[in-house]
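Have a look at this one.
Missing here is one protein chain; the remaining ones are kept as they sit in the complex.
Chains here go by letter, A and B, matching the order in which they are written, and residues are numbered from 1 within each.
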Amino acid sequence: MIRLRQVGFEYPNRTAALSDVNLDIEPGRLTAIIGPNGSGKSTLARLLLGLLIPSTGTVEVEGLDTSTADPAVLRRLVGLAWQNPDNQLVCGVVEDDVAFGPENLGLPAHEVDDRVDFVLEILNLSDLRFRSIQTLTLAQKQVVAVAGVMALRPRYLVLDEVTSRLDPAAAQDLLASVGRWARQYDAGVVMVTHRLTEILPADAVCRLEPTQAGGGRVAAFAKPDEVLREARHDPDSGLESPLFDIVLTLEDLGVDLPPNVATPEEVVEALCH
Amino acid sequence: MLSDVLPVLTYEGAGTPGASVDARAKLIVAMAGTVAVVLATDPWQLLSLTGLVAAGILLSRLPPATLWRNLRAILIFAVIGGAVLVLTTGGRSWILGPFHVSQGGLALAARVTVQLLLLLLITTLVTFTTSPFDIAAGLRRLLGFLRHLRIPIEDMTTMLTIAITFVPIMTQEVDRFLTARAARGVGMRRLGMATVMGDLLAPLIESNLQRGEELALALDTRLYGYGPRTHRHDRVRLDGFSAVLILVVLVWAGLSLALL
Partner (left out) sequence: MPLTLERIGLTRRGRMPLQDLNLEVDDGSWLAVVGANGSGRSTLAEVATGLRKPQTGRVLLDGEDIWSREGKVLRDRLGLVMQRAEDQFLGMTVYDDVAFGPRDRCTDEAEIHAAVTEALRMVGFELDDVAGRSPLQLSGGQRRRVAVAAILAIRPDVLILDEPFAGLDAEARQDMARLLNALTGSGERTVITLTSDLQEVQGAGRIAVLAEGRIVLTGSLADMVANRRVCREAGVTLPDRIRIALELRERGWNVPVIGAEGKLEEAIAGEWRRRKHA
């Protein structure tokens, strides 16, 4: 469990990023984090592995306080991948980059190979194994970046907007693969996103909103349907779906639709029943 | 635009015979060749070494276009340097108008030019047949023993590898900068120093610094530096062919130097 209690964070230049955040991230579950720009999502992501230490309150990862725990232990427990894969990939060839993490752990060579094999397999990257990273598309690089973190077998995997610049199909594939991996290892996945389709399968959604004072606070922490019920009426929720307009207009016209319709097909199905 | 014209550090020779030779062997061979060229003073020695390099060029199928492109870069320096040598060296000389064309100078210029060209050809052979990442990896393995002398060879080559990743990204940035200017109707002709300094360097440096910071974060989250690293097996092993290659080159270079 990752526990956040009354967590507040202020940057050195005194800008508040988060205030009074209380949150539980459970292993084996998918937690989504949504919110508009400036609500502190990325700050929250970094607090989860102790890259940032809270200015107030505590962050505990499996009972370890991030402000006092050994960073190596924390990094092993919580992995982080973010947007912009060009700034996360350090090697020339896909295989080398994915192996980078396990190599840093000092694992025996054959174990490193096994981990690399497994991760490449589960993310459908096996064909790209020996490719030069410079030749990959943005979407492929993003998957490699996530692969590199998965190869460390963290207990918790934090993905900060990794699907933002991917097209919906590629995003779906990546998240499906991550889901398979997480289920296999009972790992917890935390996903910062703004797409409706990505929060629906979550076990819990944390919605952040900016405050007057500047720091983001938790506006809601509940199941996707509940969060969605409010969020879709709020244009500043940080949640996007091309369907919101249609669905909301239909509701205004008196049509009963369940709040969690995410694709055109689902809208049609809902209408026809 | 720029990325079409500037194949910096691109590894064009993928698929050629040279590419499948282990990077370490190529580095050793290049080093041996370089030392031999620098030590050679006699025309016969240089001729023999030229033969060695020519054999290398033929076997690795280095395209003439690439050859010329790389030569072109230093040609102007070779010409100027040669001219200086010719005109300033003392000793017996012919008078040609206001210039003293020294015989000794001519010989010296010829020798230095050939040495320079040979060195360039050797370097071209290496960069043509080996990706920059493999060169860095080869260096790491060859110089690995320095670890015991407390020299952080591992970190240095990791830094080198990461630095290499900056190159295509920077090329793209410069490309986009030039396109952005062109899109506003400003041609290439006005790319003066002031523009380069102010408009190009500042954003380029800024984006590189930001990238550097994020890369440092990536290294940290993936536990770089938190303990001893594993060394996996080399993808390309130092095989019989490499051994033969090293042997042949060492012998040929050695014999060349012995010629006098």
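Criterion: a contact is a pair of C-beta atoms (placed from the backbone, for glycine too) under 8 Å apart; a residue touches a chain by one contact, two chains touch by 3 or more.
If you're wondering where the values come from, they're calculated on a predicted model, not measured in any experiment.
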item: Touching residue (missing chain; options A:T15, A:N37 or A:S67); value: A:N37
item: Hidden partner chain, touching residue among B:P43, B:P152, B:P203 or B:G227; value: B:P203
item: Full-complex contact with the absent chain, from B:L39, B:V79, B:I151 or B:V186; value: B:V186
item: Interface with the undisplayed chain - residues on chain B; value: 1, 3-4, 176-177, 179-186, 190, 199, 203
item: For chain A, the residues touching the chain missing from this view; value: 36-37, 135, 137, 165, 167, 235, 240, 242-243, 246, 249-250, 253-255, 264-265, 267-268, 271-272
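By our rule, only the chains that are shown with their structure count from here on.
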item: Distance between chain centroids, defined by C-alpha means - chain A, chain B (Å); value: 42
item: Complex contacts: residues of chain A adjacent to chain B; value: 49, 51, 71-72, 75-76, 79-80, 82, 84, 86-93, 96, 99-109, 112-113, 132-134, 148-149, 152
item: Touching residues on chain B, where the partner in the complex is chain A; value: 131-134, 158, 161-162, 164-165, 168-169, 210-211, 214-215, 217-233
